[in-house]
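A single protein chain has been omitted; all remaining protein chains appear in their positions.
Right, chain A next:
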Amino acid sequence: MHRKFGKKDVIFIGVLLGICLIVLGVWYFAGGKQGALVVVTREGEVYGTYSLSQPQTVKIKNSKGKTTNVLVIRDGKADMKEADCPDKLCVHQKAISAENESIVCLPNHVVVTVTNSKKEGMDGFAQ
């Protein structure tokens, strides 16, 4: 039945913590470079590529031409300012500027990602 915190639990959680910290460390030190471009994809297809160094407002429209999300680029950062979905999770996400960081709007299938190269930034995941 019920048991208290035993030696096996310490080992189990310790191993999991170790794995998590290693993954987190690799992630932290591998990433973090300032990106140059933001790529907006909608339903898996590239919607547009914008420069991070150029302040601008991008209106992301759906296939019917209705604006669903508004992305604002300023001070080298991209931030989702508006969304027409009820939960507004993407609006609450922090502004992004480092390579491979992303903002995701699940209801509208919109992903905004920072990259450095024109080709899609696969490198960060291939490792």
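Things worth noting here:
The definition used in the following text is that contacts are C-beta pairs under 8 Å (C-beta built on N, C-alpha and C of every residue); 3 or more make two chains touch, one makes a residue touch a chain; residues count from 1.
The rule we apply is simple: contacts and distances are computed from a predicted model.
When the unshown chain is looked up in UniProt, the name that turns up among "PTS fructose transporter subunit IIC", "Cell division topological specificity factor", "Heptaprenyl diphosphate synthase component I" or "Acyl carrier protein" is "Heptaprenyl diphosphate synthase component I".
One chain of the complex is left out; on chain A, the residues touching it are 1-6, 8-9, 12-13, 16-17, 19-21, 23-24, 26-28, 41, 43-44, 86-87, 89-90, 92-94, 100-102, 104, 106-107, 109-111, 113, 124-125.
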